[in-house]
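First the structure, which I've put down as structure tokens, then a few questions once you've had a look.
A single protein chain has been removed from this complex, and every other one stays in its place.
Chain lettering (A and B) follows the sequence in which the chains are written, and residue indices restart at 1 in each chain.
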Amino acid sequence: MRTLYFFSCLCFLFFSFKTYAVDSPEEMLANPQLEKRAETIGSQLRCLVCQNETIEESSAPLAKDLRQKVREKLVAGDSDEKIMQWMVKRYGNFVRLNPPFNLYTSLLWFIPILSFFGGIILAFGHIRKKTNCTENLSAEEKKHITELLHEPRP
Amino acid sequence: MKDIARRRLIFSLPLITTLGAGTGFYVMLSRLRTGSFDPKEIKTPQISLPYFNLERVSPFPSFNRNELLRQTKPIVINFFASWCVPCLTEMAILNQLSHKIDIWGIAYKENSHAINEFFSRNDNPYKRIAQDTKGDAGIQWGLTGVPESFLVLPKGIIISHIPKPLSERDVETISNTIG
Partner (left out) sequence: MALHPTLKHGTIFLNLKPFQIRKIHLISEILSPELGHYLLALSCCLAGIQFIVPLVGCKAKQASLMMLASPLAYAQGIALSLSFACLITASVTNDFSVLSVYQNSASNKPLLYKISGIWGNHEGSIFLWCYLLALFNSLLALSAQPIPLKLKSRALAIMGGCSAGFTLFCLLTSNPFLRLWPAPLQGQGMNPLLQDPGLALHPPLLYMGYVGFAIPFAFTVAGLLDNTIDLAWAQFVKPWVTIAWACLTCGIALGSWWSYYILGWGGYWFWDPVENASLLPWLTGTALIHALYAYTRTESLKLWTLLLSISTFSLSLSGTFLVRSGLLNSVHAFTSDPTRGVFILALLACISGSALLLYAWRAPTLAQETGVNPLSKEGSLIFNNILLCTIASIVLTGTLYPPFLQLLTNQSISVGKPFFEQTTVPFVLISLFFMAVGPRLPFKKTNSQHLLNILSIPAMLCLLIFLTSWFCLHQFLPALTLGLCMWVIIHTILNYAKKISFLQKSFQESWRQFFRLPYSVHASLIAHTGMVVTVLGITGMAFATHTIVEIPLGDTVPLAGYEWTLSSVQTVKGPNFVALKAAIKIAHKGKVVTWLFPSRKYFPEQNQIVTHVSIETNFIRDLYAALGSSKETLDKQHPLYILRLHYNPLAPWIWIGGLIMAFGGIITLWPSTKTKFKNDCL
């Protein structure tokens, strides 16, 4: 199936042929606000035949069709969410570059918080160690340390 | 001593994570080689029969949404195009499948002339053919390329979407599904 688009989406060595996104002014909407909205929606939708491009970036024919579809629906007055849902209904969550939050993606969405607070907790263990190591000292030892600290340097 | 052992356990967490990831990768790679894992595969969702418009291709019997709804036996809908090489290679399988089930073809982004020429060179596996000139019906069906096939039960219930050329295995699955 994807062999069909082989020539439009050749995935070569380092980088592929990301050429133009919208490559013809005819595709753009006359209303700049709507066009801006279309670009925002388009940049959240994944091109299905290419590897990791948005439909706004891709030059594949299907991406072009989908771009057109998004713009058609915008002109018809659909809301951004409605268009997104329309796409997801047909192509599944694969089409969304911003994965929805659900049971399966919860780990993904929680990772930032988990690793940040995990790091903080780890670091706190590190800090506590210090307070412990001075508290465990006897009064005599503490006195000795203060003496050492206040001793004038040679 | 016990403390060291406990600490060793904690410090082997990175190792365990890495080994887990490595095993995952190994399973992926070995499945990739047998073909049972494809990271590029799109799992398209089950959809109810979409609204779509098709055009007639002159000598062939045509169809539309209503006719599909009216069917009393399962149908395979196959999107194809004469300009697509995998479609050409799929024809043999389709001809084989056409003995078991009716296949209706939708010519994707095509013109009648090219379709006629295509079937002057190849056996026609399709009972009916219609065309989707602009690719709009394709989008309604959730098409990601050609050839792709859909198994449609009576009353227009789509029960499977095969987003790649049909293989022998798919033919078996389809014949098992329809009994």
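Following the convention adopted for this analysis, a residue touches a chain if its C-beta (ideal position, glycine included) is under 8 Å from a C-beta of that chain, and two chains touch if they have at least 3 such contacts.
Just so it is clear, the model here is predicted, and its values are computed rather than measured.
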item: Omitted-chain contact residue, chosen from A:Asn31, A:Asn52, A:Ser79 or A:Thr146; value: A:Asn52
item: Sites on subunit B contacted by the missing partner chain, in the whole complex; value: 4, 7-8, 10-12, 14-15, 18-19, 21-22, 24-33, 37, 39-43
item: Interface residues of subunit A (partner: the chain not displayed); value: 11-26, 28, 43-44, 46, 50-54, 57, 92-99, 104-105, 107-108, 111-112, 115-116, 119-120, 123, 126-133
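Methods note: only the chains that are shown with their structure count from here on.
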item: Partner subunit A, residues of subunit B touching it in the complex; value: 40, 42-45, 47, 50, 81, 84-87, 109, 135-136, 138-148, 163-165
item: Footprint of subunit B on subunit A - complex, ascending; value: 1-5, 48-49, 51, 61-62, 65-66, 69, 88-92, 94
